[in-house]
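Here the complex is missing one protein chain, while the rest keep their positions.
Chain nomenclature is as follows: A, B and C, assigned in order of appearance, with residue numbering initiated at 1 for each chain independently.
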Amino acid sequence: MKSKKVAIIGASGYSGEVLVQLLLNHPHAELVDITSRQNAGQTLAQVFPKFASHPKSKALRFSEPNAELLAKQADVVFLALPHGVAAEYAVPLLNAGCVVIDLSADFRLKSVDVYKDFYAHDHPAPDLLKKSVYGLPEIYRDEIKKSLLIASPGCYPTSILLPTIPLLKAGLVKPTGIIADSLSGVSGAGRKAEVDYLFCECNESVRPYGVPKHRHLSEIEEQLSLAAGTKVMIQFTPHLIPVNRGILTTLYLELVKSTDAEKISACYKKVYGSEPFVRLLEGKALPDTKNVVGTNVCEIAWRLDPRTGRLIVMSAEDNLVKGASGQAVQSMNLVCGFPETAGLI
Amino acid sequence: MKSKKVAIIGASGYSGEVLVQLLLNHPHAELVDITSRQNAGQTLAQVFPKFASHPKSKALRFSEPNAELLAKQADVVFLALPHGVAAEYAVPLLNAGCVVIDLSADFRLKSVDVYKDFYAHDHPAPDLLKKSVYGLPEIYRDEIKKSLLIASPGCYPTSILLPTIPLLKAGLVKPTGIIADSLSGVSGAGRKAEVDYLFCECNESVRPYGVPKHRHLSEIEEQLSLAAGTKVMIQFTPHLIPVNRGILTTLYLELVKSTDAEKISACYKKVYGSEPFVRLLEGKALPDTKNVVGTNVCEIAWRLDPRTGRLIVMSAEDNLVKGASGQAVQSMNLVCGFPETAGLI
Amino acid sequence: MKSKKVAIIGASGYSGEVLVQLLLNHPHAELVDITSRQNAGQTLAQVFPKFASHPKSKALRFSEPNAELLAKQADVVFLALPHGVAAEYAVPLLNAGCVVIDLSADFRLKSVDVYKDFYAHDHPAPDLLKKSVYGLPEIYRDEIKKSLLIASPGCYPTSILLPTIPLLKAGLVKPTGIIADSLSGVSGAGRKAEVDYLFCECNESVRPYGVPKHRHLSEIEEQLSLAAGTKVMIQFTPHLIPVNRGILTTLYLELVKSTDAEKISACYKKVYGSEPFVRLLEGKALPDTKNVVGTNVCEIAWRLDPRTGRLIVMSAEDNLVKGASGQAVQSMNLVCGFPETAGLI
Partner (left out) sequence: MKSKKVAIIGASGYSGEVLVQLLLNHPHAELVDITSRQNAGQTLAQVFPKFASHPKSKALRFSEPNAELLAKQADVVFLALPHGVAAEYAVPLLNAGCVVIDLSADFRLKSVDVYKDFYAHDHPAPDLLKKSVYGLPEIYRDEIKKSLLIASPGCYPTSILLPTIPLLKAGLVKPTGIIADSLSGVSGAGRKAEVDYLFCECNESVRPYGVPKHRHLSEIEEQLSLAAGTKVMIQFTPHLIPVNRGILTTLYLELVKSTDAEKISACYKKVYGSEPFVRLLEGKALPDTKNVVGTNVCEIAWRLDPRTGRLIVMSAEDNLVKGASGQAVQSMNLVCGFPETAGLI
């Protein structure tokens, strides 16, 4: 299988770090360039000492991001940038024929109006929204294979969409009244020097934030609406918990009358029974972030409450792997024709 | 003010430890005896080295629990025992004229049927259920003052009842569709040697448990039903998070049509505006367990979601203080005629 | 007992927070002013929500630091400032007759040369070095009582000096070859927004730093030299560990020939046997930071290694209490004629 040359723009954050790790060890990808405005000139090992002993890391040094240069070197370029600046790089890279896999929220929405509502400014490249594919392989596998611009989903959205979309598509749960209560590790806040994310502010602390209108709601609701065939509006409460990595989401869903346990079980098995990165838990097992951290797996378990008639679905994922960089690599595997699990197991 | 002599049966667990700490420093209580089956014979300092430098700790040594002896020594006896064994001590202590403050679930329910449904055996002293008062001072202050048997609420129930009862009583939220999503520190599991609660099993881990029918549901629903004047059934999902102490609860409530933000605000201010141990957060502030750990305070904040029309109420407390031992001392203060905040600020 | 009015300059860091907590609850002190450049104008509760329910906190608002104004309001002023700026406030406050208790390193050294060597600039007020007393009450109790300028010791120094000084004074250990290996919680780094102290950079991490010449060495060696009556130079290695609070120090000492276990035991008992804030551990017990965090106690245990003939002494303290703010309050108690343990037990 022919290898592809890949580059990462913005590789010095936590998602960038995991992306580097996955690509250094990928059997069919050759990491040719990593960029970082603030670390330009430093070696990979200076910024991330843990990579220093990796045989392939010696040659890697952070450069200033330059779309033209990167386009000449790489077949696939990952953008691991803060929201709002991806378009600047995506346009020239796409024009130069690169595959672009963006980990920001910039190309995840189809609607420019929703974008403006949630991000408070006009979208900088509205044409690209039509070309981009939402990079959730379990749902958009075929589209991803054919796309040149992949908008890799956010960490919270992945933990909510994977458990919910099959049930909505099958008409087993109501599209109304959905509640998602999510708990995220601190790496989700990024690697930025802010007092709120200091060790002593997060350790021995648990707190909700961004209540009630978190930005990720926009892509969650757009995708759920597509699955349900009707406009879906959900309740979403993120919480910060003192772990480095991991998201645990608990979903409260209302059943359509004819739904029973058997139908839910059958639905999940049909949709995810053969998926390498979705683990349906059985018996008494419930999701636990420690069982997915470091892997590209999303664990899912559910319980029908006979008292309330409600369906509770719980999911766990690594916010930096299945919720970010691992999923992006999964999309790269699809678009490049590699085995979908290459470099991810 | 005349001091009272107090004793603790079962003082070697985490709640017992906090109870000892509060009572050693209480201005009107004299801790005369502590018992523990497994630590009988050891000094307080041997079991809890942190108390060794406390001037009042020198004389304290764990004894075998013996209700008759304790009844002679103490005016008030706290029971910090596992569920199911409190009756054995409560009966003789009450007969001997002691005030009994029980931290277990044994006397919290009014209905023997509900008890049997949730605890899977008959209640060992059903007569006492009629005499006991549910020890939530903000709700049952007057009853506590006159009671000899106080059933101190559980940690999860406190974090759910304090924010919800005023709204239900005022008819501002519907008694249906209530969801409580709770996150608890590991001390909630007690000080018992089980693999599930080892450091390496809890650290860097987040997990739900006891879904969907946790035992605490019984007292939560009984109390909510009393507040609403109708049978209330809620959805409750506890999660284990890697902190020592603290519970964060996020509640999802449906509004009665006429309810608006002003009414919610007015209701909370009226009920809790002067409460020393309920803190209504203002402005952008949201609850954070680190702001309540080590105190007897329950923080409450709420948001009306204009998109969904739902009310989200969030609370934070120290599961071992307001959720257990601090609240028990608050009840002692009431029943003994001490200032309610004595030893708690 | 007549209360004293106290103020804190620089009250928005971690030491300041603990100082506020101790003074709010002190039976003989009235906290009349708190200052903070960056939080001026905000209430105490806005910066530290956990104090919001304290009855005495309502009136407290951070002001711009102004020595003249403070001198009119307060009898005792604590300086909880970064190193290097204390002199600016100490001079006018002392001139106005206030007692000044400085938590920085600015007045801890007697030698201006050593100061310059370790801090790389001339001391801004060399005259004050002669007037200041090193605020380690167990060693300088009498001097503290008579001083107007108290230089409260650093956290690492306290954990090293308390176990070592008695042995050096008694001539039981050699003044050469002393090694101190210390482990500190992250609050020791202060409440500043730096990537190195983010949760994800400290959690699941242990690392040495400042090897081999940490600034605290200067005051440690000056004090040890005074105790030994000869110049002492030690080896000191600090490490950062993922806890909020606590310092654990392991000391390696070489015995003078005639020293045996009995003499060491007798020495410690004589010096610390009646000290309220030094706990000599007995039997198999070893220090553990969890037993001292939140208290003003320093735990000490020692072992004579029959194989190597070396003495290992271990100490544990709360870096923010006995290592900073608690010790400063202990000095205030002494200088004001309050009971030494007032507000600290």
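Here is the rule we go by: a residue touches a chain if its C-beta (ideal position, glycine included) is under 8 Å from a C-beta of that chain, and two chains touch if they have at least 3 such contacts.
These numbers come from a predicted model, not from an experiment.
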Fill in the blank from the handout: Going by the whole complex, the chain not shown touches A, B, C
Problem - Which residue of C:V243, C:C267 or C:C336 touches the chain not shown here - result: C:V243
Problem - Selected residue (touches chain absent from view) among C:L79, C:V293, C:V321 or C:L334 - result: C:V293
Practice task
Return the single residue from B:D106, B:E204, B:E299 or B:E317 that touches the missing chain.
Solution key: B:E204
Handout entry: Residue among A:A40, A:A59, A:A261 or A:A285 that touches the chain left out of view
Key = A:A285
Problem - Touch list for chain C against the chain that is not drawn - result: 177, 179, 181, 183, 201, 203-209, 211-213, 233-235, 237, 239, 241-246, 248, 250, 252, 286-290, 293, 303, 305, 307-308, 310, 312, 314, 316
Problem - Sites on chain A contacted by the missing partner chain, in the whole complex - result: 25, 49-50, 52-55, 204, 276-277, 279, 281, 285, 288, 290-292, 294-295, 297, 299, 345
Completion exercise
Absent-chain interface residues of chain B come out as 14, 185-187, 191-195, 197-204, 242-244
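The rule is short, and it goes like this: only the chains that are shown with their structure count from here on.
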Fill in the blank from the handout: For the pair chain A and chain C, the C-alpha centroid-to-centroid distance in angstrom is 46
Practice task
Go ahead and note the Å separation of the Cα centroids belonging to chain A and chain B.
Solution key: 39
Exercise for the section: Please report how many Å separate the Cα centroid of chain B from that of chain C, as a whole number. Expected result: 37
Fill in the blank from the handout: Expected list for chain C, residues touching two or more other chains, is 204
